[in-house]
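Excluded from the complex is one protein chain; the other protein chains are retained at their positions.
Showing subunit A:
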Amino acid sequence: MVDLHPDRTVRVLSAGTALPGPPVDTEALAERFGMDRLWRQWVDTFIGTRTRHLAVDLATGEPRESLADLATTAAGAALVRAGVSAQDIDVVVLGSATPDTLMPATVNVVADRLRIDGIPTFQLQSGCSGAVQTFDVATALLATGRHRTALVIGGDVIAKHYDVHADLRSLPPELLVNYVLFGDGAGAAVLTAEPGHDDAPIVRTVLTRLAGLDREPGQVLRWYGTADRDRADTPANEDYKAIEELVPELAAEVTDELLDDLGWERDEITYLLPPQLSVTMTEKIVKRLDLPLAEEITVVGETGNNGNALLFFQLERLLDTMSAPSRAVAVAIESSKWIRSGLALERDGGN
C-alpha cells in the first residue's frame, strides 16, 4: 500500500453482519437430502462445521434473501454502531463472488437502499480474500486524503448453486463438499481517517498478493447466458485437495510477511483471525501459524463458510472484546486463482 499521507491513520469504527434464516445444522441437511448417519459423522469429523445459514428455503428451494438484502442489513448495522450517517460515507467498496446480478453492481443497489449517492462506489469480484481487498482499496483511498470515511462490505449468497433437490449420494466429492462447507451472509465495516476516534483500532497494514502463477484454480464459479445456458460444465466446483494442501502454506506466508513488515514478534500478537474454510481446516492452519499467545477468533463453525462475509463476522467479534493495548492479525486465502491476503490492527493505550 502506498501511504501518500503517513499522518492519515485509518481506523475501524465498527462492524455489522447479517445472516439469513435460522441456523441449519447437519442433522437438518441430512434429513433434507436423505443422507445417513455415516455421512453426518463424516461432516462432523472432517468438516466440523456445525451450522450454516442459507438464503434459500431448504424445503422448497425458493430463494429468500438476496445479497443486496443481507449487505444492506449488515451495512446499516455497521453505520449505527459507528455512530455515522449514510451521508458521512464518501466511498463504498463491496466484495463478492456472487453478486445478485452482473449489472447493476450489487454495491450500487445497496448504496441506493442506504440512501448513499453522489460518491464513488466500487465492487470487487472476489473470493475469500475479498474482505481484505475491500480494506486494501478503502484504506488506500482514505490515505490519499480524497476521502474521509469508507463503508466496506463483503458477502455471498449461494442460493443459485444450492439445489435442494440434488441427490448428494450421486455427487462427486468436489461437488458434495459445497453442500456442507458453504453458507450465506454479509458483513460490513466503517473505516475512517477522521481524527477523534483514538479508541478505535488502527489499520496498521493490509496486504493482498496474487499467488496464482502457473497454478490451476482451486475453485471455479461459472455464469451462463442465453446462448450457453445448457452447457454441461458444473456451475460450481472445487479442487478440495489442492485447497487442503495450499491454503495452510499461503496462510503461513501471509502471516510471516505481515509480521516482517510491521516488525512484530509472534508472541506479540493478541488476536488471530485465521482463514475460515471449515472448522477442521482452520484448526490445522492455526497450529501451523504458531502465534503462541494469540486468542483465536473463529466463526465458521456457526456461520458456515460465507466467503466474502467471514472476516466481518470475525471483526465484529474482535471489536466486541479487543483490549488495549493489543494487536490483531487477520489472514484470508482465496483459492480460486489463489490470492493470499491479510491485515493487522492495533489498539493503542491501556485501560
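Everything that follows uses one rule, which is that a residue touches a chain if its C-beta (ideal position, glycine included) is under 8 Å from a C-beta of that chain, and two chains touch if they have at least 3 such contacts; residues count from 1.
Heads up, the rule we're going with is that contacts and distances are computed from a predicted model.
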- Pick from "Spore germination protein", "AbsA3", "Branched-chain amino acid ABC transporter substrate-binding protein" or "NADH-quinone oxidoreductase subunit J" the UniProt protein name of the chain that isn't shown here. "AbsA3"
- Query: Considering the whole complex, which of A:A71, A:V84, A:L176 or A:L291 touches the chain not shown?
  - Reply: A:L176
- Note on the structure: Only one of A:D36, A:D256 or A:D348 touches the unshown chain, namely A:D36
- Task: Extract the touching residues of subunit A with respect to the undisplayed chain.
- Result: 36-39, 41-42, 45-46, 173, 176-177, 241
